Structure formats: structure tokens, C-alpha cells
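I'd like to ask you about the structure that follows.
Of the protein chains in this complex, one is absent; all others appear in place.
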Amino acid sequence: MQDQNISQSSSKVLVVGGGVGGIRTALDLAEAGRDVVLIEKSYSIGGLMTLLDRTFPTNNCDLCTISPHLSESGRDLHIELMTMTQIEKLEGSAGDFTVSLATQPRYIDLEKCTACGDCQRAFPDCVRFTPGLDHRAPTCMRYPQATPYAFSIDMEKCANPEELAKVCRSEAIIINDAPKMKDVKIGAIVLAPGAEVFDPSVLDGYCYGSEPDVVTSLEYERILSASGPTKGELVRPSDGKKPKKIAWIQCVGSRSVKEGCAPYCSSACCMFALKEAMVTRERFSKDNEIETTIFFMDMRTSWKDYELYLQRAKKDYGVRLVRSRPHNIFPDPETDMLAISYTTDASAAAQTEQFDMVVLATGFKVPQEMRDLAGKLGIELNEHSFAKTGSFDPVAASKPGVYVCGLFEAPKDIPETMVQASAAACNAARHVAQHKKAAEDPAELPPERDVTGEDPKIGVFICDCGFDIGGVIDVNRVVEAARFIPNVAASEMVGHGCSRESLERIADVIKEKGLNRVVIGGCSPRTHETLFQDTIRNAGINKYLVEMANLRDQDTWVHRDNPEAATQKAMELIRMAAGSVRLAHPLADNVFPVNKDVLVIGGGVAGMSSALSLADMGFKVYLTEKTGKLGGVAKNIHRNIEGDDVQKFMNDLIDIVQRHPNIEVITGSVVVDHSGIAGMFKTGLQIGPQMYYRAINHGVTIVATGALPNRPDEYLLGKNKAVVTQLDLDGIIETAPDKVKSWNSVAMIQCVGSRSPENPNCSRICCQSTVKNAIRIKTINPDANVYVLYRDMRTPGFLEDYYSKARAMGVIFARYEVDAKPIVEAEGDGIRIKFFDPILGRDVSAFVDCLALSTGLVADEEDTEELGMIFHLPRTTDNYFLEEHVKLRPVDLPIPGFFVAGSAHAPKSIRDSIAQAQAAAGRAQTFLARDAINLGAVVAHVDGNRCAACLICVRACPFGVPFINADGHSQIDADKCHGCGVCAAECPAKAIQLMRFEDDQLCAQIDALLYGALERMA
Amino acid sequence: MENFEPIIVAFCCHYCAYTAADMAGSKRLSYPPNVKIIKAPCSGKIDAIHIMQALQKGADGVYVAGCLEGDCHFKSGNTRAAQRVSYIKKLLEEIGIEGERVEMFTMSAGMGERFAEVATEFTEKIRKMGPNPIKRAAKAAC
Partner (left out) sequence: MITAERKPMEEILEYVRPCQRILLVGCNECVTVCAAGGRKEVGLLSSALQMAAMKEGRTLEVKEITLERQCDPEYVEELASQVGDAEAIVSMACGCGVQELARRYKSMRVYPAVNTKFMGASERQGVWAERCQGCGDCLLGITGGVCPIARCSKQLMNGPCGGSTKGKCEISQDVDCAWQLIWDRLKALGVEDRYEENIPAKDWRTGRGGGPRKIIREDLAQ
């Protein structure tokens, strides 16, 4: 809502920063039909995430989850990628900026470089480390999947440039390459420059820099990483020995007032430390030989399902957690270990413990160059030098037309970055017109080779996926065994199959050997099938002639304790895939027009924000609300933690939404039925007290049904007037300040009805509500005693400032253990509360006028279940909607065309809900930008000659698609078929086949798997 | 029959069971490698013939895994699959083969634990039952 009059004279968006956030923004914009210039100051895109070994909460290898995105961004024609490039200056205003870009010399011609690596091999002596551990040649690629796939040279380190140039057979090395300047007209800017990781060498107590076995968490990631300096071996940098005891120290450089440190919380460190400890235990700790200990102040695991992750770390992985903040590490020359001295609540006396390695969980910081960038752009920064944004406009910078996402907005983890990236794309897209469609250009693709009549020639390509596959099974044996499978003409190992290098290799082999079928042995087809389909299509083969064998998710990841059996199983899976693909036919996709209307379910702050974003872009939006009015839970909130007037914001938003010409608000409506597929959905509503029925045709659906304020039956809630929830208290403070003035004491209890066996997750919003209300009480009535009884104070990012402020104002924070909860009794007009104060080390009994319970949110079970059933959307165990990918696709739901926003996903603040709502709108827009949808080729096909017109398919089809046509046999129209195959399974004449899952293909898999099984036994 | 390693074929629907299997992978939940998954878009796609063929070719146990009741991505494919499985059980009993060698299970996409549990329990059950009788007979004949 930054600006109303939008000029669209320029047609491009500039995205600054090629990390995950920038890449997501660029891809979303490109998919939404906008031209993008993506600039990155480094020599390849990928950012911090590509340096990580694995990511929480799935503990996946990052490279395989992100590399399809990297390759995607390299492939997209509407994204102009400029590496080693930075902004020099910016002129003009939103919709009509001119930006001057400066590109540093790479000394390599990207057009000519084939990334053969000759230059790197010829000059291995000049090495450098990034970050701190990684061997680097002067010409270097950052990681195997680098985009662009070319090297770059650090000319300063090169003693003999002429010699280096001679090494290159492609003559790609340009010794006298020079900086270049370029002016570009753009409509909007998205800043995703990331941040830097805190350098702990300024803290002398930790011996970082002097003790090689004290490493940062990012360096530890590199040690774990298969593409890192130790090739995935966990060894100490000092002596190459395997460590037995590893400690993590949290909040290094964060939550600290020390010189050079940041007062805010870096948000992601708790989770990545847990992840590193879990991965260490899982991958390197045979027979529990490695002990992992995390020293922490508060465990801040408040995003969706992170609390469960914390529980897994403790219970399933035996990660030891010690609540303490050690300030010193001493090397012990006798034991060659590192001693940490620390104190805990249990005893004031310092304890000392020795470790082989210490990992410093370093947080994020804005580097000077970004402060300079902000100056050049004319955007305001907050007191911590991060970009300043509004509480209700989370990705808008202070200058119209400039948006931010990711770490530069505030410290955060990847899912939140992805949310902001899509939100920023959504906002930026409004400033530029959609480019003229260069009609899905089939000329771009090479002609498809007609393989009918050819004997099958199968190529088998097996990924080792770094450690993930190759670390468990003997990939070479699997490759060798595949050569003996009938019709296999080539079999090889391809490292990371999804890397650009491997994809090119696969394409080359297809052409060289004239392959007409491909088997990929790697990860799950659920995530990577389209990538390989595109690859073989680009190599001139119909995309349905590839089959994936899931060697990772369904073999090496689950049978790591039995490598031999896993290897055997891998061979069988490859045989099965080959058996199936041998019988595969070239298929054509079924393509249909897209309905561009939007259905948004839920009229709370998230639903309204999504509706508004899309309506502003010209899409017709149907906004349905179950109750009689718009507003949701946010309508009952008066102030946010920043002190803004939430009521005013909500009233304005409701007003704009209700009057928007593109939005039709349908209150009092519930969803009763649903059919169709993305691009052509049809949803039935029952509306108003008369419950009249109305069907809405739409192309996408945004689910923003919110959550319910929890009111558990605990601590006399509902039984005693002095006991209220934080939501109630917010209203009391706003409407009855005199009452607040009359209070002598107030107590607040955290985690009521959350982080409990019944509701194991964290409600995320309660700690900030508590801090907000505590500060407001102290402001109105400075003499009041305010006690906050908590388990972990979870105030990530800049919320930490408010937590510090509350403490400075005299709010008393006392931690309680889950097995020693506070005791609450009614006493007169108030409440008697008894608790143990670990700082004082004794029991405290206090009379309070008001007891506020931090009860958080719970999913609306009935609603979520009902909607989940109607839409076939999966839910988490606590009944929130489950997104497509918890890391990289946080607002996409698993059913194409469905997106989620707000607390329907997990408990969220208003600000987070708006960001997610804009992200959902942004993602929806990428879908709506298409004119046609591709239904793929998995549809049922009837052989009219065999059909007995028995009607069994007509009756069996869950969607009523088949009918007996004028020719007297069953007909199944491709545009209606959902591709389930029930008809094919029930047809008594075996006249129906489901394409891609034909009976002979399934039988071939059975045969391949069971080949020789009878004889073996005999 | 020492060292008997049963061969188990698991027909899994794409939306729930196959995804649950992947989920078991991301959670690193181990289960016996005896279980080999064949993917189908829906458990309702699994023809009774496929189940019979698997047994006839030497599988020791076969199960179909679909979405939870009422949660089928295709509305009712899982209930049709369950009906077929019970039909096959009776047919097997008629020719003197234990119907328990064939089962239907349901799970949601997020239930990686359940996938691993089902795979483990079913494998153990079949291990206890011993090899598919058609193989036993083949061995005795030698």
C-alpha cells in the first residue's frame, strides 16, 4: 500500500542479490511475465545457502533443493543475470528509475568458458579460503552447481597472467578485461543483498582465529559438506582427527551489548545449531561416539513445527542442551582440547568442561557496503542498519518502488526469506507491465526426435548426490550392474545429477549414443522429475521417456545401516525403472486455457491483503468469509508491539477491500464442494442464513482461514475474572487504562496451552504479545510489578529490542521448568501466584491484580479438517495446512493452484501474515500470468475396439468423466480426466490404459524386480 | 528357511503413501530394504491383476498403500483399492495361499513414521509366515 498512482513506463525490475531470496523474486517476476535484471556482486549466484551442508527441518542437502532453482534462473529468458555487478547510482522515481550498474572484470569470457577446469588445475598453488576453510584457486567456482557455469579469476593473486591465458583451450581468458558501466531503465527494485556473518575474531574470549578448532557455524557447514574442503569428512582443522566432543555456543555476536556485537537476535542460529548437532550425530557418530552439546540462552524454535524439531534433537538424537552463556574458551595444551567454563541456574559455581571442537553460532550483520548501497538508493535504515520497513507493509522500503527481502530486512531463516521474496515480487510487479508474450516458443526447443519404431536404447544415469547416495551404496556397482539390463546402451555416474554440468552431460550422452529412453537414479521424482524431463526434451527426446528411480529418499536415506542391502535395492530399483521406461511412449501434454479469477477463503488480515494485492493487479477476486464481517482475529487487536494503531489499519483495510471494484466480498459463506484443477477450479458455496448455493469458477485458490485464539482450561481461565488472555489484556490496556493504573501487580504466564503434550508446537506470537503488554503496563503504571513467567523468551530479530526494553523498564522475567509450573489460586479480587525463581534460587509467592495467560493460537480443527477434505489438502498433526516444501515453497500448497497465507499455515503476527499474504498473491500471480495450463499427459485412454460399453468406468470414475459416445464405446476427455486410473483398474475388458502408468509398464516393474525370484528360491 | 529375506512389493499412491515414503526418507527413519515401492497416481489404479502378478512372480507379500480414509486425492480410489485387496485375499485363500500376504494400508503424506512402521511390521509379519508357498513348493520339488 506504499503508493497508489503507479507509473509503468519502464518494463523491467532490478533484483539486487543472487541468494535464495533474490533468485526466488527473480523467478516469480519472470513467471509473472516481467523482465528482470538480476545482479550479484559475486561471480556466481547462490548466496549463503549454497555454502550450507544441510538445512533444517528436513536435514536435506541444500544443493539438491536449491540447484533446480539456480538452473531455472539461469535458463529463464526473461532474467538477465549480471554477476560481479553492483549499483553505482539510482535516479528517477517508482515506475521510472534509471540505474547505473558497474560490472567488475571476470577475466573470463562467459560465452567461451566451458568450465573444463584446466585453468584451475594448472594453477593450484595460489589458494585461498572462503569462508575460512575452503580451498580456492585463483580461478574458482564456488560449488559444483555454479550458475553461471564458468570460472572467474582473481587477477591480483595471479603472478603470470599470460601463462594462465595459454592454459585455456577455448581462449576464454581475457587478461585485460576491464570494469564496465551500464544504465538500465527499471520500474522497481527488489533488494535481496543478504547480510554478512558476524566475525567472532573481535571477541577475544573465544580464541577464534588463534585456535583452529574454534570455528563458526558456517565453517562447520563447510566441514560437513561433501563439496567442502574435507570432502564431507568430519575432522578437526588442527590435527585432522575426528572430534569426540563438540560444543556449540549460541548468540555469538547477537543479543549482546559488547563492543562490535549486535543487540538483536539473529533468529536462525538456534535452528542451525540444532541441525548441525543432529547431522553430526546422525552421519558421523557411529555408536554415539560423538557427544554434541549446545550452550544457549533461550531456544528460539518458534516457526512452524520447529518446536517438534527441538524435541527430536533432544529425544531422538541425544543432543545435549545446556542453558548457559559461556564467555571464554581456553585451549588446554595438555589434553589438546578446548575448555569451556560456564555457570548454570543449578549452581552458581563455574564449571569447566573440555571439548575437541567448539562451533560459534554466529549471527548476521549488515556490512558497510550495504549501508553505502542504502545511501546510494536513498532508503532509510533502522538503528541496526537493516532496511526500514513498515509494520503493515513488511517488504516495502522507505522509498516508493523499492522493496526488500531476506536478511537485509531483518535476520531470518530461509522459509521466511522465501515468503518475503515472493511478497517483494508481488509488490514490484505492480510497477511494471507484463511483457509481450513471445508465445510459448516451441522454436526455442530442438525438434523432437521421432523414436517410434526404434528399438529402445536406454541411458542410465546415477547420481551420487554427494554423501547422500554415494555415502551409503556403492554407486559404481550399481552403474556396472545397469549395463546388463536389456536395452541399456549407456550407464554412468553423474555426481550431482541436478547440477548444470551433469544435465549437460546427460544431454550430450543422449545425442552421442542416440539414446531414446533415460533412467535417472537419484532423488524423488516428486521434486526433480520436471527438471530431468526438461533436460531430455532439450536433448530432442519426448519428455515422457524418462523414469526416475528413487535411490535417495526411498533407499539410501532409509537403509543407511545396511549398505549392502541398499546397494542391492538400488540395482533393483534401476532395473524396475528401466523395465518401465522401455515400454514408455512419447506423449503429448494436454493444454487448456486458464480462468484468471481468484478465490480467497477467509476475510482476516491475510485474506484481505492477498485479495487486495491481486485485485490491484487487475484480477477479479472473490473473497469469502465464514462470519458476517471481515476482520478476523486482528480486528480484536488494538496495538502491535511497535505501538501502531491496529484498529485504524484494519478499518482502513476493510474499507478499501469492500469498495474495491475487483473484489467481491461474500460474507456468511462456507465452502461445500469443489472440483476441477488449477486454472479451472469450481467451488460451491453455501451463503447466508438461507444457505443458498452458488458456484464460483476460478483459476487459483488462496486459503487464509486463520486460527483461533486458544482458551485452554488452565490457571482458572474463564473461572476467575482476574485471569485473562494476552488478547483480552490488549483490550483492557487500550480501553481501560485507569484500571491498569489501579493495579499493583500483574503476572503473565507463557506457553499456556502451547509446547504441551496436547499442543506440542510453539504459538510464536505470545512472547511478543507479552512483551508488548508488559511495556504498555509499565508505561501507564511504572510502579506496577510485572512478572513474566516463561520457558524460553522467543523474541527473534528486532523483537529482542522490545524484550531488552521491557527488562530495562523493570519487568521481572522468571523462567519456570515445565515440570514445576507456577501455582495459581484465587485470592480476594485477585490471584495468588507461586513460582520458583531460578535467579533468586527460591520460591516466590505474589498477589497479583491480574493474571494474563499467553495462550496463543490453535488451528480451527473443524474448519481446517472440513476444508482439507473438500480440497484434499494435507494438514500437519496439529491441523495447520501443510505446505508444498517447508523450506523453499512456504506458501504453495501441495495441490497446484492452492496457496496458503496467514495463521492457517501456522500461528503468525499481523506483519508476518501480511508478508505471507502478499507472497501468496505473488505466487498466485505467477500462475495467473499464464494463458494456458498444461495438464500433463497422465490421462486415461480408451481402446474403443476392446470396450464392451459395460458402464463400469462410467460408474467408477470419481469425477464422472467417462461416457458412452455415439460410437458405442466409452470416451474419456483429456481436459476433464484427473488421471487417477480407477477406470483402468476396474475395466473388465482391459480397454482402458492410464498413460505413463500403463499395465505393461507396471507389470514390467514387477517382472524386473522379481526377475529370477522363483528360481532363486528353488 | 533360515536367512529368509522376504520380497515385499508396496504399491503406493503418489499423493500420500509415496510422499510419506519420501518423508520417511527426509526424517531418516529406517525400515527393511525388503520393501520395494511401485508408484501409481492413486491406490485406486492398482489392478487386482497387478497384485496377483506380483505374488505369482515370486513376491512374498504385497501391500497397497493409499491416502487416509476420506482423504483420497481422487475422492474414493483408496476405498476401491481396499475392496480389491479384500477380494484378492479371498481368492488367495481359495487356492490355499494365506490372504494375509496381501494388505491395504492408509496414511497421509506427512506420516513418514507410519510408512516406516507399516513397512517394518508387514515385512516382519511376512518373515514369520515364511516364503510364498508357491516358492516353497518349487523348492520341495527340486
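Each chain carries a letter (A and B) given by its place in the written order, and its residues are counted from 1.
Throughout what follows, a residue touches a chain if its C-beta (ideal position, glycine included) is under 8 Å from a C-beta of that chain, and two chains touch if they have at least 3 such contacts.
Quantities reported herein were computed from a predicted structural model and do not represent experimental measurements.
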Displayed chains contacted by the hidden chain, counting the whole assembly: A, B
Touch with the omitted chain, as defined above, among A:Gly628, A:Pro757 or A:Pro988: A:Pro988
Residue of B:Thr19, B:Gln53 or B:Thr123 in touch with the missing chain, whole complex considered: B:Gln53
Residues belonging to subunit A that touch the chain removed from view: 946, 948, 950-952, 955-956, 987-991, 1014
Touch list for subunit B against the chain that is not drawn: 47-49, 52-53, 55-56, 91-92, 94-97, 133-134, 136-138, 140-141
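Rule of thumb we're sticking to: only the chains that are shown with their structure count from here on.
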Cα-centroid distance, subunit A relative to subunit B, in whole angstrom: 33
Subunit B-facing residues of subunit A, complex: 58-60, 282, 524-526, 550, 552-555, 557-562, 565-566, 568-569, 572-573, 576, 868-869, 872, 874-877, 882, 894-895, 938, 956, 958-959, 978-982, 984-986, 994, 997, 999, 1002-1003, 1005-1007, 1009-1010, 1013-1014, 1016-1018
In the complex with subunit A, residue positions of subunit B that touch it: 7, 9, 14-16, 18-19, 21-22, 24-26, 28-31, 33, 36-42, 44-50, 53-54, 57-59, 70-77, 80, 84, 108-110, 116, 131, 134-136, 138-139, 141-142
